[in-house]
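Down below is the structure, laid out as structure tokens.
One protein chain omitted, others in place.
What follows is chain A.
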Amino acid sequence: MALQDLCNFQDIFQDSLTKLCFLGTFEKNTACDYVSSLSTRSSTSLFNFYIPAAEYLDESPIQFGQISNIQSSSAISSQESILSPSSLPTSLPFASSQSVPLPFPMSHGTTTLAFMFQGGVLAAADTRSSCSGLVACPASQKILPIHSHLVGTTSGTSADCALWKRILARELRLYQLRHGRRLSTRGAAKLLSHMLHPFKGTELCVAATLCGWDGGEVDDGCHAGTVIDLRGRGGTTKSEMTDQEKYLDTLNEKVSLPETQSSTFSEQYFARKKVSFSGPGLFYVCSDGTRLQGTLFSVGSGSPYAYSILDQGVRWGLTVDEATSIAREAVYRATYRDAYSGNCVDIYHITSNGWTRRTREDLKEEYYREKERRRHEGRGRQDVTVSE
């Protein structure tokens, strides 16, 4: 289980090296010993972050008191003991720890959106990176692919988002290697949320929507091609899917109702009775701890403008082209009114076959086209009044 790996809770069952490490923490090691034993397992422990500005805090009596507090109370979960090495003198789980102050006020200007429909999940974002009124980069990428079937939109501090996406990608890959299947979007959202939790109360700012398609992959045991469930998804409406659901029910296969709106198809060839659901997944994860499942999200300073367009047009039964044009219009309207959003629009479409990316489009063209159109309409108006 990914979370267990994270907090190294299953150390007891692992090899002796890790046992040494585990015991080591109980015995109040010196800092260097601890770090060396940790480095051998650095692949799984996540929290060995070097926080540069924290050295001077080592001397602080308050800080020192807290650290020794951890080591003495080692009876508590090993997760906390992992977090006590010298590389982390600012004890992260404690809300009273001092965070590094921001060098300048960050403004979180962006427009990203994602919604689910019958053809999968569509994610769209603008490409402007702003920094207190300066456009730092007019061609940044706010939708980062995490793996072949999962894409995350980023909002907040770009550096934080990029880092955490990479960490998430690493963890998901490790999960896949260990367990033979991809972690679901729901699981990835939970993982990200738990990884961000220690930083709650600090200046970290990540607001991401994870858009993915959950497997129809089979376990390693049986490769008998069972991508059955996914092929039919492309053009089916909701009513058709529930019919298929009923059909499968009659086959005496246990179909568990999914937590998401997508219907469930259980595998027909299986060594063990494993039920998995496949379909689109959309989750919003925020560094303040919010984790929401939904069918439509828009994040960022331009989100109000985008929301109203999306509310108007998004329905389950949209075709891919219609959905793309609605997403594009929503981002365009947001860039039209919001100063912190602009430049180009990126659109990613996630289906059972993975994600595909539409070519980046410069919205400047759209703006000029619209201006022409308005001018034509205006001219028409003038003609009418003159002729009267």
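What we mean here is this: contacts are C-beta pairs under 8 Å (C-beta built on N, C-alpha and C of every residue); 3 or more make two chains touch, one makes a residue touch a chain; residues count from 1.
Keep in mind that, in the parts below, contacts and distances are computed from a predicted model.
Of the names listed as "Cleavage and polyadenylation specificity factor subunit 3-I", "Proteasome subunit beta", "ER membrane protein complex subunit 2" or "Myotubularin-related protein 9", the one that matches the UniProt record for the absent chain is "Proteasome subunit beta".
The residue touching the chain not shown here, chosen from A:180, A:289 or A:378, is A:378.
The residue touching the chain not shown here, chosen from A:175, A:305 or A:348, is A:305. Screening A:195, A:314, A:327 or A:344 for touch with the missing chain picks out A:314. Within chain A, the residues in touch with the undisplayed chain are 261, 295, 303-309, 311-312, 314-317, 329-330, 333-334, 336-337, 374, 377-378, 380-381, 384.
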